[in-house]
Each structure stands twice: as C-alpha cells, then as structure tokens.
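Sharing a structure with you now.
A protein chain is absent from this complex, but the other protein chains hold their places.
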Amino acid sequence: MDLSWLIGRLGLEHLPSEPATIGAAIGMPLMALAVVAGLTYFKKWTWLWKEWITTVDAKKIGIMYGIVSVLMLIRGIGDAIMLRMHTAAAGITGGDGLFQTDTFQQVFTAHGIIMIFFVAMGLMFALINIALPLMIGARDVAFPWLNSFSFWLFAVAMILVNFSLVLGGFSNGGWLGYPPLTSLEYSPGPGVDYWLWTLQIAGIGTLLSGINFIVTIISHRAPGMTLMKMPVFAWSVLITMVLVLLAFPILTATLSMMTLDRLFEMHFFTSEAGGNPMMYVNLIWAWGHPEVYILVLPAFGIFSEIVSVMARKALFGYKTMVAALTAIMFFSFLVWQHHFFTMGAGANVNAFFGIMTMIIAIPTGVKIFNWLFTMYRGKIKFTTPMIWFLCFVATFTIGGVTGVMMAVPAIDYQVHNTLFLVAHFHNTIIGGVVFAFLAAITYWFPKIFGFRLHEGLGKIAAYFWQIGFLLAFMPLYALGLMGAVRRLDNYDNPEWTPFFVVSGIGVLAITLGAGMLVVQIAYSVYKRKTLRDKTGDPWDGRTLEWSTPSPAPFYNFAVIPKVTRRDEWWYQKLDGVKSLKRSDYKDIVLPKNSSLGFVIAVLVGLFGFGAIWHVWWLMIVSMVAIIYFAIRRGLDDDVEYTIPAVELYRLDKEARG
Amino acid sequence: MKHKEYTKIRDRYIYGFFVSVVLTGLAYWFVVSDVFGVGIATAVAILLLALLQAVVQAWYFLHLDEESKPRWKTQSFVFTFIMVLIIVVGSLWVVMNMNYNMNMGPSDMRQYMIEQNKKGF
Amino acid sequence: MKKLVWPIIIIGTAFGFLAIMWWLVAGTKPDVIYPSGQVGDHQQSLLMLTVLLSAAVVIPVFLMLGIFAWRYRDTNKKAKYKPEWQENVLLEAIWWGIPVIIITSLAIVTWFSSHSLDPHKAIVADKPPLKVQVVALQWKWLFIYPEEGIATVNSLPLEVDRPVSFEVAADAPMSAFWIPSLGSQIYAMNGMSTKLNLIPNKTGIFYGYNTNINGEGYSDMKFPVEVMPGDAFKKLSKKIASSSMTLDYNHYEEIAKPSRDEPVHQMSLSDKGLYDKILMKYMDHGGHEAPASEDNSNHEGMEH
Partner (left out) sequence: MTKSTATLMQKEHSSPAQLGFWLYIMSDLMLFAAFFATYMILRPGANDGPSSGDIFDVNFALVETLVLLASSFTCGLAYLAAKYKQKVSFTRWLAATLVLGLVFLGMEIYEFAEFILAGHGPDHSAFLSGFFSLVGLHGLHITAGIIWGVVLLGYITKRGLNKNALRRLGLFSVFWHFLDVVWIFIFTIVYLMGVVS
C-alpha cells in the first residue's frame, strides 16, 4: 500500500535509534505539553494570542527573540557538553566514545547551526528590537508587521531544527555541509533537507529584518539627530544591516541551488555531469564571512555604549569608530576566500585574499584602542556589563591575533580545519559576540522589565564563563598544532587525552556560567521589588532610551524628543531635564496587531516540512495559502489606530509614576 | 486636460523606451553579424551596451535623476552594483583559477576526454 | 583591603590557568611546531614571526587594559577625571599607523611566502621527485606509485631528502590530505587532480590525516608516513612490486567500497593509468566518440 502520494517519504523508520536522541525526542514534546497544560490551566491562551503572538511592538518581539535564543543557548551548550564528554571518554577508554559516529556528527552540525543562527542572530535581533527604536528616539520600527513576520519565520525555523530530533535526524555534514557529502549521492536522507530548510527560512526572516532596520535608522530618527549625532550602537546596527541586506541573498541563492540539486536532481554542485562543488564552497563563504561580521559588529556597538556609560566619559574618537565600522563593512566582502586557501587556488589568489584579511585587522585594532582610551581618565563603575567588557578585550584580542596568523596562506595550510581553527572562531564568537550580548542583556534588562539583574550573581557567571572559555579552548590551540583535526570523534594518540579532558572540564565550567545566568534571572525575578529601577536610568546613561520610564511604555516616547548633540540624554541631565507640558502631548498613531505574520510563517514552515518529506500536496496547498494571505495583508488598509492626546497624557503620567 | 508636465514626463518615457530599443538592437546586431568577430571583443561590446541600457532605464524609468538631496536610492544602487561586481568577478576569478590549477575544468575535461579516447581507453 | 579581593582572584586564576597549560604542553612536540620537512620548517618560522609581530599589539592592549581599569576605578580619588576628552589626532595616528606598518610588513611576507610555499611549486633537490598519486576513498587512502609500479592502502612509505610530487584526487566526498610534520594540506576532490609538493628531511614515522569531513569514517582516515633512507625504500618497493596481490580497475572497485578502520594493504600496480581512470569516473561519462570535427591541434598533452 504505497502511501507516498499522501505522506511522501515519512515513515516510522525515521524515528531516532540512539539513546541520547531518544531522550531528547521524548523530552522536548513533554516540555511543550507542560507549557500547553500550564497555559490551559491558567487560561492564558487569549492573553498569549493578543499580547504576544499577534503583537507588532518591537520590544515584545525583542523579548520573544530573547526567550527563543536563551532556550537555544541551553540546547547549544547541551550539544557542546555531549561533544566534549564524548571526546574525553574516547581518550580515556581508548574506545569509540559515548555516541555512535553518526549521532556525534549530527550533534556538532546542530550545535553549529543553533549557536550561529538561533543564539547569536537571535540575541542580536532581540537586543536590536529592544534598544534601537528607543535609542534613536523612534516610536517603533519602520515596518512593524514585517518585524512580527520576520520573528515568526525565525521561530518556525527553530521548531523545524528541533523537530528533526524527533523525526528524521539532522544533517551530518557540518554547519556549512559541503557537497558532495551533502548532495544526493552521499546523503540521500531527510537530515540534510532539515538543515537546508532551517537555514533558508531563518535566512529570509533575517533578510527582511535587515531591510526593516535600515529604513528605521534612515527615516525614523528623532528630529535633530543627524547620522553623526547617532549613538555608535545605532551605527553598528546600520552597517550590520547593510551587510545582511547584501550577504543573505547569496545564502538564499546557494541554499536554493542545493535544494534544486536534491529535489529535482539538478547538477549545480554534484561531482559528475559538469557540476562544481567548489562553486558551493565559494558562494557559501561569500555569505559566510560577511555573516561573522554581521554577528560581531553589533557586539562592538554594544561595548562602545557600555564602556562610555560605565566610565562616565564620552566615547573616544567617535568619528574614527564610525570610519572603522565602514571600513570593516567594505572589506568584509573582499576576504571570503581565506576560508578555503587549501582548496588549490594559485598563489596570487591566496596572497590577495590573505592580505585583504589582514587589512581588516587594522580597523578592529583601532576600535579596541579607542575603547581603552575611553576608559582613560574616566571614573569606571565595575558593574557586570563592565566585567563582561574586560573579559571581552582579553579574550577577543587573542582571537584577533590567531586570526591574523591564519590570514597568512602559508600558515593556514598547516592549521586549516584543525582544532586551532576551532579554537580561533570560538575565541572570536564566545569572546566577542556572546560576551557582548550577555553584557547587553544585563545592561538593557531594567529598561524592558523594570527591575535590574542581581549584580553579584552576574559577576560570578562572567567569572565562570571566562575560566570555562580558557580551559575549554586554549588546549584546542595546542591540539591543533599537534595535528588534531576538527570534528574528530575518535583518536588513538594517548598524548592528546589530557588536552581533551581539560577541554571537557572547561565546557562544564561554561555550563556552570550559563547555569548562573539562569539562577541570576530567577533570583532577580524573585527579588524584583528590591531591584526595582524607579528612575528609568539605572546606569546614569547617556543615550535617549534612558530618558523613558522603566519598563518602557508600549509607545516608547509620548513626545518624540528633540536632539541637538551626541549623548543627548547626558547633556539634558546636566542642563536640568525639562518636564513635558500638557500641551506637548499630541495624538499619536500606532500600528494594529496582526495575526497574519504568525499565520504566513507557519504556512512557510509547513511548505518546508513538505519539501523535506516530499509531501508534494502539502507544498502546493501551503504555497497557495501563503500567496492568498500575502495578498490579503497587502491590500489591508486598516492597519493603524490612534491614541488621543488626553489618553496619552494619562498613560504617560501613570507610567512615570 | 493634459498638463504640460504630463506630456513632458510621457515624452521622457518615450525617449527612454526608444533609446533602450536601439541599444538592444545594436547588441543583437553585433552578435548576429559578427561585427567584432567571435570572441572577447564582441562580449565586451555587448556587456557595455547592457550596462549603458541599465543606466538609461534607471535614469528614465526609475526616476533616479530626480531624487531629493541625500539620494539614498542612487547611493544604494551604486554600492550594490559594486558588491555585485565583487561577488561575480571574485567568484569567477577564484573558481576559474582553481579549475585551471587542477586542469580539470569542464572544458579541459572535454579536451582530456578526447585525448583519452584517442588512446583507446 | 576589601578592594584587593577581585584583583587577587583574577591574578590567582590567571596563574592557575597558566600552570595547567604549562603542565599540559611541557614535554609534547607538536608536529606543526617541530616539523621534519623543509616546507614545514618555513611554515613554522612564519608562525613564530606572526606571533612576534602581533605581540607588538597584544602586549600594549593587555597592559593598558589592566592599568586603566585599576587606575581609573571610581573609588580611586587620586585619578584625574576628564569626561569631555574624546579626540586626539596624535593617538589616532599612532594606533592607525603602527598596525598599518605591522600589517604592511606582514603583507610583504605573505606575498613572498604564498609564492615560495605554493603547493603547486616543485621542490628542487638533488634527487629527482618521487611521483605519488593519492586517492581519498570512503574512509581510507590509496597511494599509487606509478614509476615504482606499486600501490598501498593506508600507509605512505617515502624516501628521506627526496622531494615528493603528490597528485591528489578523490573518489569520495570532499576530503583533504595533510601530513602536519611535512607541511601543507590540500583538498582532494572527485574528478579534480590537485598538486602538492613536499620533502621529508628526517627519517622516522609520522602521521597524516584527512582534515575535511567526508562522512562516517572520517576520523579513521589517519595513516602512518614511514620516511626511510634511499636504499631501504628501493628494497621495500621491490618487495611490494613482487607481491601476489595486484591492483587493477576491478580490484580498485572492491577497495573503493565504503569501509572503516581499513588495515594496511601493499600491492603491485598492474594498470599504470589507474589514476586517470579514477578521475574519468567523474568526467562527462566518456565512452562515445567526441564530434569528429573537433580540432584538437592546439591541445597540449596532459602532463602527469
């Protein structure tokens, strides 16, 4: 009884066989059921639908991005523990480690995808949604509905990647699975398709957000705030979004070609029939390198804000920082070949891209010196964000140095795809991106939730993250030089075992650090009365978001402030803050909630699921429904509502307490 | 009630359309009648014509010449075009160079294949 | 006293960590740092050069970080506080200028080293280069010595001080051929023959790896590289050449089947053009005659 017309290649044989994956495959639905049961018990479904699922308020969308990212951080660290415990056990027992090779390969592929797409990009969009509109004096983003739709695409992609645990497994080709390994010839299963569609859906969501934030920064700044009076975080977001706008289409194109290869047996990247796998490597890294700058530039922007506020001093060399950001934006599109120096290109090609890669190190170095000289002659408060900054400078500098080392092609021939490379990119991503985002969570938490996070626990968490990072990744540098290649699931060189064991201990220390973060949030919620932020300006800030009450009201600014110079709020406080008069309040227009963002995103998820399992009818039905709802949204003219001045005045008085 | 502006803008569209048709016809003529012979010269000529037509269309049809001061659309168009060139030319340079080094690019493969057939493999 | 708590914790942790790393690293001889081939030596010296050059940036950053953080903490009354000081052309000139100088010198070194250590460049030595054709299979390595007429699986005997000119291809997902103690790695791909030139300058047993994941048995693709004096190598290749097991295309098909933890095989080579046939598996399904009118007078012979 061939049911493939109905269920494509779905079947029970795709259920997991490995004990660890079975555990996850049972655990995850159970957690989902617990959430559903809680919601039903407390009758919170309408609240969830009205306040969260259909919201277009950037701050709420930011909170949702944050929740998904923290959940995925926990899963990502869980994957990391599995990997390091496996390699440590493989060394000690001399056997094959804790898991089968296929499971091990799926775990590090999922670890890569989840950490980059759902933790790093997720936290980035969480923080941008929360802080950017407030910082540039805007009421909301330029396209609120598009913001909701982008988030739900991101959430649907997250569900897809986690559902692969329950049915079908994930790709085992690494986070950027090179063909021919991920082509039909060597990986016919649904795992690679899960990987393709997860990246495709998340990628489209990111691209739409990129457009959204560029227009927000260009056309929604407060009156008087010229580009050169904008906070540096806003500059880093503008430049990051330009990179997103130009790089993510290349990812969409490359994944579409790979999907065509797998669905309709075309020959873009197959090794036979004229296909060229090297073109995949070339294209995926033409997106890949701008992607890592997309991750790190907001981190630079965050630290520019934090250092300036914590040292109570204007950021040193504002113009140079903006010039450095622009230089990084341009050069990040000229270096991608350093990811495959060893593929066989000629000396001229390697030398050119190597030199371009080194040139990027100059503006990055300049930024670090500018931060250091912002601390010089300042009055530094060692709050948790500042501790994260000190850890960032120490760690990121090592990462930058190993990066310059690997920029020389001749050296890269010896360290490419070894644990030296693994240590380098963890150095720049954990040391740079993760430290910055954890600092930013502590920094902007009171603005969104109205109470601060507990300082002591925050510092301990930072301490464990820093020690855990050093123990986990410094041994990998040494292992890389000893010939240990990356993604090893077993090795027979007893000399390496102590290194892998120390690295395993390091990962446990990082887990302790992450655990301390969860404890910190829980404890701060418990103690939110004493940690309440009454003034709306807990850190004595310098930018506009600290002029609003905490938690920031849904309309952000009752009256959009006039901006005359950089660090507007700092100088307003020095000259004495003028309170708003009754006549300043005007009617304001805000976007209406819309469920279509969620609905269309779910349909896109179904389309992807249909494509993974070759359920052709599901693909056709969901595509037609997508077009229908898109047209309905396109033609919908009634998308805004107004708040009369009287009501606004009352709300604002209430919020200011 | 035809405004003077209405006819002015319409004439711009007609002018733009006419120039585009001429440029397309020119490129077609270069290729069909081998004006510059087979090879690089023709390819460069028709690419230049294509670039010219793209500018003409952007100017007349997309009204890029009338944009207000900060000219965001024109700036982003030029910047994206540079990035497109970097990606396309960069990819061609990198992958062609690798194919050449492995002297097994598809076209060389065809040559190699012929030579192997001669040896009776 | 209380204000010294955190500095003590930080310095204590730093020294504790350095002690652990010293305990780990002391006594080990990483292949990349202690290579035994001319190419590896050059790469090792390049590595040390970049460490020195970047130290010129890293050390000031760490020093300034510690000093500024300690000196300008808010509880230190003696420190001067100038909140508006945010521009200084001289300082900017320094931290744009010095890195530009460092990077320019490194760029010059990069340009020359990329050409001198280019894997495609043949190594000149007194002995003629040894030709080895490497084929990455699903989870093992096949080494073909066309001139000696022998082939081995998962073991690479070489002659000391004699340059080796590898031709690397694959019949498996993209893999990469790397011997850390001899120098550069290079990718191995289906239907593509890449060149790599190395030279072993010390005898002994070293190990080679596959650095690009190509499926399940990826970690099992470790192989011993035995570097021996000239006459021992000649004696070994004669012994292998006379062995009963021979390698032709059909036997090759047997070996190419996916397998893990493949033991070492040593065979005599009965089909000299085997390597080209493996490459042709991925070309345009050869077999039918190309169009007769194909004029291949300008076709230069494929140099092996």
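Should a chain be cited, it is by its letter among A, B and C, assigned in written order, with residues numbered from 1 in that chain.
The rule is simple: a contact is a pair of C-beta atoms (placed from the backbone, for glycine too) under 8 Å apart; a residue touches a chain by one contact, two chains touch by 3 or more.
Keep in mind that this is a model prediction, so the values were computed, not measured.
*Asks:* Of the residues listed, A:L246, A:L517 or A:I588, which one is in contact with the missing chain?
*Replies:* Touches the omitted chain: A:L246.
*Asks:* By the contact criterion defined above, which parts of chain B meet the unshown chain? Give residue numbers in ascending order.
*Replies:* So the residues of chain B touching the unseen chain are 3, 5-6, 8-10, 13-14, 16-17, 20-21, 24, 27-28, 30-32, 38-39, 42-43, 46-47, 49-50, 53-54, 57-58, 61-63, 66-68, 72-73, 76-77, 80-81, 83-84, 87-88, 91-92, 95-96, 105-107, 110.
*Asks:* In the complete complex, the non-displayed chain touches which residues of chain A?
*Replies:* Touching the chain left out of view, chain A contributes residues 142-143, 146, 207, 210-212, 214-215, 218-220, 245-250, 252-254, 256-257, 260-261, 264-268, 270, 272-276, 279, 283, 286, 627, 631, 634-635, 637.
FYI, only the chains that are shown with their structure count from here on.
*Asks:* Once you count every C-beta pair in contact for both, which comes out on top, B-C or A-C?
*Replies:* A-C
*Asks:* List the centre-to-centre spacing of chain B and chain C in whole Å, with centres computed as mean CA coordinates.
*Replies:* Centre separation, chain B to chain C: 40 Å.
*Asks:* Please tell me the distance, in whole Å, between the geometric centres of chain A and chain C computed from their C-alpha atoms.
*Replies:* Taking the mean C-alpha position of each chain, the two centres sit 32 Å apart.
*Asks:* Two or more other chains touching the same residue: where does that happen in chain B?
*Replies:* As it turns out, chain B has residues touching two or more other chains at 101-102, 106.
*Asks:* Of all residues in chain C, which are in touch with two or more distinct other chains?
*Replies:* 120, 189, 191-192, 194-195, 283-284
*Asks:* In the complex, go through chain C and note every residue touching chain B.
*Replies:* Against chain B, the touching part of chain C is residues 120, 189, 191-195, 273, 276-277, 279-280, 283-284, 286, 289-290, 294, 296, 299, 301-302.
*Asks:* Using the touch definition up top, name the residues of chain B that touch chain A in the complex.
*Replies:* Of all residues in chain B, those touching chain A are 72, 80, 83, 86-87, 90-91, 93-95, 97-102, 106.
*Asks:* Residue numbers of chain B touching chain C in their complex, please.
*Replies:* For this pair, the touching residues of chain B are 101-104, 106, 109-117, 121.
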